[in-house]
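Once you've had a glance at the structure underneath, I'll fire off some questions.
Certain chains of the assembly are absent from this excerpt, and the rest are unmoved.
Labels A and B are assigned to the chains in the order they are written; within every chain, residues are numbered from 1.
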Amino acid sequence: MSFNSLKKPVKSIPFDWYYSSSIYQKEISKIFLNEWLYVCHIDSIKSSHFRTLQVDQKNIILIKNKINQLSVYYNSCIHRGSQLFESSEGAIKTPTIICPYHQWSYSIKDGSLLNTTSINIQSFNKKKYSLKKVNFYIWKGLIFINFDSKAKFKLNKIFQYNDSAIEKLNLDKFVVGHVWKKIVSCNWKIYWENYSECLHCPNIHPELSELVPLYQRRLVDIKDHPQWQILKDQNLNEKYQGGLKKGSETWSYDGSAQGCSIEAIKEDLLSRGQIYISTWPSMFLGIYGDHIRIVRLVPLDEEHVELTAEWLFEPSTLNDKKYNKKNVIDFAILVMNQDASISELNQKGVKNFNAKEEGVLMPEEYIIKDFHNYIKDKIKKK
Amino acid sequence: MSFNSLKKPVKSIPFDWYYSSSIYQKEISKIFLNEWLYVCHIDSIKSSHFRTLQVDQKNIILIKNKINQLSVYYNSCIHRGSQLFESSEGAIKTPTIICPYHQWSYSIKDGSLLNTTSINIQSFNKKKYSLKKVNFYIWKGLIFINFDSKAKFKLNKIFQYNDSAIEKLNLDKFVVGHVWKKIVSCNWKIYWENYSECLHCPNIHPELSELVPLYQRRLVDIKDHPQWQILKDQNLNEKYQGGLKKGSETWSYDGSAQGCSIEAIKEDLLSRGQIYISTWPSMFLGIYGDHIRIVRLVPLDEEHVELTAEWLFEPSTLNDKKYNKKNVIDFAILVMNQDASISELNQKGVKNFNAKEEGVLMPEEYIIKDFHNYIKDKIKKK
């Protein structure tokens, strides 16, 4: 009877990895500028609209033309480098991309330079001055980009924690019902670590732990417990069953899904309560009774990470006038704020330790161990 | 028939020169601490008044004594380094310079130490403790300083772009009618580049381009156009004549000079509209129908530059009760704010490129090419 937890506690990563600027710079160059990063759901950009994304020093622009084709470029003119789009999102008002500085114009579709405003440029080869493209891939409506122009999107490698249940969903048909942003004063890895264990659940998330009784046991999954098979059989005890507490249907304030449900995986959710998928370093996704929530993480510096949460619904759910989406949105914001506060407290403590000291990962923190191995592996690569 | 523009587009400087701190430090030490820097017009400092200037870490003080002699010192006491004058300008209230910390006193005229407040200092050689002087030169009422104490002011080298028309002016007799400051969030070179071309004029400066019709052609000078002689002869077309639009007399909101004009160069201005003079890295000066405007640039860090504009008038103009100086001041502030906004947008885009990438200079950007050669030459020097 195998179980998820570690056989024994193991060393964590060195404490300075949470505040050292040299480690952070390695993470940026070897992870964030090399891995597939989640941007947003395809529904977050309307036809003839754009959206920008800032990662470290890079600012890119995602444009959907009027026939809904997506293009992704660095947000800079090739001439003297001016930023092309100043707002973080908006409508495209011209049939081409026009630099606001000297009015160079580029094709929206392929970024090729159409015109400059100079005279006397017979010898000027416009083909050499296209906008710099950014590598991207859309999977089931989720837009991913990669600053490595040669990287290939490999579905079987992108999600470190995947779940086959997602195959049943037409994720690209979902619509975005809400977006929420928050800057958290902690290293980006600390927020990921927080997401990766439930030892903190009972005290940090009393409301959530009431909704998901297993969390009162400080476990993410019933199989985290060495005697999980025995415990599961004692089915009198709701606290070892996983799933939501009796009578609850989704992650919401009152547990109700208000008559809506994601039919394609209703059975899975009934027994399991929620389904998680995650891709390091930038995204985790949770499927709940009546909605999906995607959280994107982008580090701002050694000690700040930006969270962007999107709530996806089936169109019929959002169109249902009786359905109040605040019920699920506010509950998730409550939980994320709780995680943000404790992550900030974690960050405040790490500087008492130096590069030669490290914390300890307890058996239940097996996902953090995987996460650390992922980081160490990436950072060592040339 | 020669023309000003480049024969073909050329490479710009590496993009990281607009944000790299190591390049910035080189620019400070090899340019700003070695070149003649413009401070202000002599009329900006009244008798028995002082004014300070901050350049990088250095803070200096310019003092005019009661008989209008100028002295320039580092703004620090030799004893333990206290700042001598805390405000950026003001009146000198004592016949000597007295350090506010321990009341050491120095001669205003030559900076020599007059008295300390210590006893038992027979062996103390006061002559070794004069204020540190700063090298300065006043040319036609314009005060320049140089942090290199051995540098000589060579008039034929100071202005990279000069104009003999200025010889006709008694610039030292002008008075300062207004001073305006603005911090712009861009590298100091980006503001200079913006000043050096008019490809951006029609879209960034609609009002100015209406006043100076040539600017609608995106040209600074009629001679920038390869066929300028031909175009000039077609004198039906005001847009290739240079000069102000018909009926206008000066750079002002309504084009009117309100009955005032700088007589000594009235003829020059009638045909040319405006006359420019500039000295890298710190100043450009424009002569218009009824006034002169001087803009000083001082970098604050890699991505910020401080502009200080002075409006100079002939005393008779300012004394003319019917003359409203707001007409010219507000027009120039409009133009400078437009330049500041687009320069900030330019800055926002440059970090998408690295040290191995550079933009392209178009034929009309020939002054920028000269500017870049100047920078490269200075930076390479030991």
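Miscellaneous remarks
Everything that follows uses one rule, which is that a residue touches a chain if its C-beta (ideal position, glycine included) is under 8 Å from a C-beta of that chain, and two chains touch if they have at least 3 such contacts.
The structure displayed is predicted, hence computed values, not measured ones.
The full homomeric assembly consists of 3 copies of the same chain, 2 of which are present in the displayed coordinates.
Note that only the chains that are shown with their structure count from here on.
The mean-CA centres of chain A and chain B are about 49 angstrom from one another, to the nearest whole unit.
Put simply, chain B touches chain A in their complex at residues 5, 8-9, 12, 15, 18, 193, 199-200, 203-204, 218, 225-226, 342, 345-346, 348-353, 359-364. Residues 57-60, 74-84, 86, 100-103, 116-121, 123-124, 129, 132 of chain A are the ones touching chain B in the complex.
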